[in-house]
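Once you've had a glance at the structure underneath, I'll fire off some questions.
With one protein chain held back, the other chains of the complex are shown just where they sit.
By written order: A, B, C and D. Residues from 1 in each chain.
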């Protein structure tokens, strides 16, 4: 591909005490693609995307968004730059309502005086939008948009988190094992959503341990191993067996893949 | 089958406020079998096995172990009755060592005076056993059996929990989504373990959303839906599509299955 | 010098007095105090530190006059002169000497003054008693009981506050010896009986608080407010007719006399003599009021101001 | 997403999904008896719990202590007596909502009032300046707590346990433990006693101080429930990491909360001068624990993120009603302490019982 990658990382290093979670890891995401990231438990996938989404700051290495060098000091900065993330821990506030959670940190204010001077929230507007987005996705049948997130089932919560990302992401959407705890039906919904977002031209990073899912939606597969990118493979050219073999170290990756 | 079921439940009901998690659910486990429990998110699977393993007390209904009516007032009682459970939340103490966790609540004491009167723990013995069991399983390559569980990766933790159950379970072993967060390799290990335990003649209850896994190891499949047992199917006679269709309500279960 | 607490100006003054005298006599002085009133443990520790640091003498205002005794004994065994200031120990001879205001006397004076001022009205007075703390430290008891005695109410247990059943007593309440407590306590007692016309207060801050309460009830006129201490703000209040009368004590005197005594002891080894007729050296207590009455000698606020502390 | 079925090579067993039904878990209305009904109603609006406790105790004492207690005047008097602790409880609530705790509120307030007094009376600065500086000091003291909690990552309990001692020491140092006399304040800077003024309405006597308390709670209620910042406070208290990942500057929010709490302490300091009538460094030694008591009786969870700011106002009133009622009923101080002890436990126990019913 000669296209400029939208998001790149080079030589990322992150240490936790003596554990080296990221060991000079590289990363490339191209416009409009679905990039799957696979790897064993503890390979460093979550740490990688945490670094990209500003949740942690790498000890070394650089990250570029649209070719610009960026250094996110907090998740907020990454978000403002257009990177939305669905974290493995969904990052929802149990006691707040669904609407509040969706707009957390980006609340809408009432127009005019009350909004500007009294900084009054526009509750109705936010709930309106939230309901509409959730229905679009059709992921949940929420009786009450005001109900606290803690009263939702695991599946429903994941839904809220995914919708939040899909709604506000303007450049990149990252999902860390979004279907881990989901049932067959719910997983399907999420996969469909991914297709949907992709069709809107947004690139997506998907971390998953589920090979069939990965091979279904991914355009390229980033294989992570022992804290670094081992290779990038094309799901059409390689089989699931190959992918698993690479990521578990059962087989050496082909030379061209390492460059891809 | 004319064999007596080892564990049965009839008409279990559990309410959380207005939510009815269990709605007159039945359950049967036969000796030496692997029974898979499948169902949508929020179908009530976890609640069901929590009731069986004494983690919660059902509002109605009765549970029989070996035909004897039992009423577990705490997980401890269920455990003493020989029922070991791997909970969705692994139930490990982060700060305690692997060995301590494995023997939590069933510690070994030093022989003779120091043990009986000073109630001194037999550390070496416990660590010895723990290391041996973990190696048998081959699930982990632990450098140090004394290290705190919090320093392990998600996969490794799940391993410890599973081994604990497999080691001490004498009648029934229950696993709630043991592979949810696990990588391909790690999941394989757990499935192998299940086979292994089964070959030792212990019956196993496995909750999972992963159809291929379910159809690989299960002898019978308990389909849970809207808080009750919809039907029980034989993986050899039904396809994955059937199973999914039943559990999602896309298709009515065959009459005979409902009775099976 | 070991005082009860640094949060009470009385003892802060006492400390200053001592320091000044020490300067003058070239005695080196270290001061200790509890963090809160009734902080007994800290005082014991202080005494021990003095022993450890080989002090010549200790000036002590005990928080718990009974409990401190063993510690004091230790100090005296170590050859240290222990002088009790302000509050006598129990038994009083546990200290080598005691320079104190007779707190009971202090209470008695204002009691008598109040009674006399009212004259015949005293028979159907309505009295509010604003004490220090629920734990009834000895100052609290002595002043309270002294006042009642002076007012002519028969005491039950001399060591207990609030066991009197004289109909003229509207009630007791605690003030923690500060304005906020004083005001709240006064309000509560006024709620019990709005016709209160005699108010005893443990000290002048409490009195100031009580006055605020009376004012907000519009009752500042025609109520006798009496107190103990004789601190300058208090005497000022007497001058302005806010407090009817107060028994003035002389912490600086106590302290400086104490220092002198110790100096004397250190140099010549001779012990101070208690005042005749008393088993302690009375540093005196004087009634300060601008409406003197027969049979209770008193000084006016002007004079009081000259002799006041802080 | 009707095209879902056409997605590339999905696992065959998923084909059936499109036909799956959309109904959700069964519900059931099971108000068995009146008790359950009540419980469910209260669960719906937990703020009502302390209100009901308050109502009950007022009525109860109305019978026990007679109409001396029940008079409009006495009830307004209770308002006056709780006003300072109430305002401090408001500050305390802010901190507790973030799953913290502030043992230094009382010391902070007294320190601020001493500063106001020293500047306004001793040094004779214009009262507004003195008061303003007092506010600033309060806010800074709070910010110090916030800084230690967020930047140095210390548990709030420990931080404020430490600063409590520190503020206390500074207070003694600045004041020499000397009160500033009411009359001197009148002479020098009467404005300091502004909140001591009061207006009478049909026997009831409302001091500006009690009104200030109500006003502060009203403002905080608006801020917490009607502005984004308020939602952030709840989110941070609920799950700090989640809030951070969701894109909230949790550290900044926390520091702001502690600083605001400190500012409220500063305001309380002004009100306290009015209430006490003089600047008294010895007063309010136990205000921190009393404020915490009011907050927990008001039904705010010590684990953060749950509870309404109105609760503590009611909580403070409950404590006031008990104190006043018991006194008028002629109960010994010592048994009042005893009663407050049980009150704390029982009130929170009721609250727990309500919340036990889930969803």
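Convention: a residue touches a chain if its C-beta (ideal position, glycine included) is under 8 Å from a C-beta of that chain, and two chains touch if they have at least 3 such contacts.
Owing to the predicted nature of the structure, the values given are computational and were not obtained by experimental measurement.
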item: Missing chain: touched chains present in the view; value: A, B, C, D
item: Residue among D:49, D:65 or D:159 that touches the chain left out of view; value: D:159
item: For chain A, the residues touching the chain missing from this view; value: 15-21, 23, 42-44, 211, 226-227, 239-241, 243-245, 248-251
item: Touch residues of chain C, complete complex, unshown partner; value: 6, 30-36, 38-42, 44-46, 48-49, 52-54, 63-67, 69-71, 73, 90, 134-137, 159-160
item: Residue numbers in chain D that touch the chain omitted from display; value: 101, 148, 152-155, 157-159, 161-166, 168-170, 172-173, 289, 292-293, 296, 302-303, 334-335, 337-338, 340-345, 348-349, 352
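Here, only the chains that are shown with their structure count from here on.
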item: Higher-contact pair (C-beta pairs counted), A-D versus B-D; value: A-D
item: Rounded Å distance between chain A and chain B, as computed from the means of their C-alpha atoms; value: 31
item: Where chain B and chain D are represented by their mean Cα positions, the distance between them in whole Å; value: 46
item: Residues within chain D bordering two or more other chains; value: 11, 13-14, 17, 20, 24-25, 358-359
item: Where chain A touches two or more other chains at once, by residue number; value: 153, 184-185
